[in-house]
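Apart from one protein chain that is not included, each protein chain of the complex appears where it belongs.
So that you can tell them apart, the chains are marked A and B in the order they are listed, and the count of residues begins at 1 in each.
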Amino acid sequence: MPPHLKAAGSDVAQASPPAGSGSVPLPSVLYAPGAGDFAGHDLLEIAMGPHHPSTHGVFRMNVVLDGETVVKLTPVFGYLHRNHEKIAEKNSYLASIPYTDRLDYICSMTNNWAYVLSVEKLAGLAVPERAEYLRVIVGELTRLQNHACLVGFLLQDMGALGTPMMYAFREREKILDLFESLSGSRMMCNYMRFGGCRCDLPAGWLEQAVKVVAEFDSFLDHFEALLNENEILRARSQGVGVLPRDLAVNAGVTGPCLRASGVNYDLRKVDQYGIYNRFKFRVPLGQHGDVFDRYMMRILEMRESIGILGQARHDIPAGPFVDPKFKLRNLRPKPGEAYGRVESPKGELGFYLISDGGPAPYRYRVRPPSLINLTVLEDMCLGHTIADVVIILGSIDIVLGEVDR
Amino acid sequence: MTLKGRSCANPQLLMHTPEHIKDRILAAFPGARLEVIPNGSPATQPSLLLHHGLAREIAAFLRDDPELRFDYASNATGVDWPEKIVREKVKVRKIIDGVEQDVLELVERKIPGFLEAVYHLYSMALGHGPLILRLRTGNRTDHVTLPSLTPVWRSCEFQEREIFDLFGITFEGHPDLRRILMWDNYADHPMRKDYAPVGEGEGQS
Partner (left out) sequence: MNQEPQNELSRQGVILTTIEDLYNWGRKNSLWPLQFGLACCAIEMIAASMARFDMARFGAEVFRPSPRQADLMIVSGTITKKMAPQVVRLFNQMPEPKYVIAMGACAICGGPFRDGYNVLRGIDLYIPVDVYIPGCPPRPEALLEGLMNLQQKIARQRLTGPERPRHMDAHVSGEYPVPEFGPHDLEGPLLREPPTPDAHS
């Protein structure tokens, strides 16, 4: 490390890592005499991850503990850094769409949408009305299955080993069946194209989707009855991991985490991208910014998404599913740049593209909501126990494909 | 838990044009050097190039000014612009056969390379954006330091670390500048245009 750069945690005296250990310092027992409130305490530094049952992927946190209380937390990234941005500089614009599926691998449709929206801004493309409705339908279905999974994972982290997750995955499988019959793949849908979507709905798809959403609604009733008043959930999540409003805004937190802290900023209402200005839906806001509020955000957003889906099903017009005049292959936008963003289930997912007139982007940047939401992880965990760290991390909702790209 | 029905004020459009914002900044910082960079794409998102002398003070002004209130830095990214050789036809006055004439001559011009940090700012309070800020380094070799905007917007913390890791821009004033995605003793900056994988390892081409 260059000598003029400050090492993390240098305010606490620590042994230097043994030579040859690369970037993984071995756990060491730290003594911090005279370090404020921890004078004379034994501090223990442990590495949670990258292999850990509760870190939602290959994510690592170096946690310094005083007993069970967190004194310092340093996240370590890069274990799933797959060089998406560098690979995209060699690929054509069209060839990058399947790579966007693999960013937030649970929500491939909204990833596709963010990317094609940015390219449409860059190249000045219009989208037919039916295609916009198709995008809203698959986008909101994605939000439903993502939030259901998140609640399942969060409850698993709290100790409800498997039951809520089993129920959530049962509903998710129905939605994945819909995606598979539409796009050919359960998870990596690769469904959106510049100027519309890849294909139209198969016969009977919309009726099946209506059935799935109706079952999802009654599933949510059971889910809430099972979980909302559960005293363990409440005891472990209320007052835990509070994120103050001003910090949330300054740290660039977006999505349900931001709205749980009481900030009314939902890109579907702010930017009104696509045709979201035609839909009536409410934006839930939290009052305390704790884990319980972030959990309730997901539940309430699922309810709103069901409402949007009902409206979309009612209003979807006939028409082309893609701009018929536009040639997909060999797209060469004029030199310039564009930044496009959508409200993905995790937060603001943005793509910043610079074109030099060639077939591949000059610069291709993914603005990852999961990574930026993690800026405040340490702030939320300080003073809590190590068991709470797992729950707080779970409530932020991260996917490592997006954090590390 | 409350449910809100109304949308944020003034969706999407930047309430002030970059020219207006530039004038506002110059009113507050008369010595500042700014330039509006146009954008050739239909997205019409022009950007403001700041000379990095007063960048952090200007950033704080953009965040705190009651009319602008850019409280949210959405995206911070790096771009590598290597040295470019531009050939253009230039009119040159020459004497041909005793007569002074204007002749078109092919001239080569070298545009020096630089690294760039681009910031996309929005306002959550007022609902407008984006304002795009650009900061450029002196070159790609030894003048690669820029002021960090993390003290102004905490959301830049990890993103500036990533720019340092992958492009090699050093951010002065960053609270914890070290590599974020690659391992600590990695020596390269892989997102640069002239990066070539070194070493056989497992045969990467």
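Quick note on the criterion: a residue touches a chain if its C-beta (ideal position, glycine included) is under 8 Å from a C-beta of that chain, and two chains touch if they have at least 3 such contacts.
Note that the structure is a prediction, hence the values are computed from the model and not measured.
For the chain left out of this panel, the touching residue among A:I46, A:A126, A:M187 or A:A235 is A:M187.
Checked against the full complex, the one of A:V116, A:V151 or A:M165 touching the unshown chain is A:M165.
The chain that is not drawn here is touched, among residues B:A73, B:L115, B:I169 or B:M182, by B:M182. Mapped onto chain B, the footprint of the missing chain covers residues 181-188, 190, 195, 197-205. One chain is missing from the display, and on chain A it is touched by residues 20, 22-24, 50-53, 57-58, 78-84, 86-87, 90, 98-99, 102, 105-106, 165-166, 169-170, 172-173, 186-188, 400-401, 404.
The rule is short, and it goes like this: only the chains that are shown with their structure count from here on.
Centroids built from CA atoms put chain B at 26 Å from chain A. Interface of chain A with chain B (complex): residues 1, 5-8, 22-23, 77-78, 81, 83, 85-86, 121-124, 247, 249-254, 263-265, 269-272, 282-287, 293, 296, 300, 333-341, 348, 350, 352, 354-355, 362-363, 365, 367, 371-372, 374-376, 404.
Against chain A, in their complex, chain B makes its touches with residues 1-5, 7-8, 11-12, 39-43, 45, 71-75, 77, 79, 118, 120, 124, 127, 130, 132, 153-159, 175-185, 190-191.
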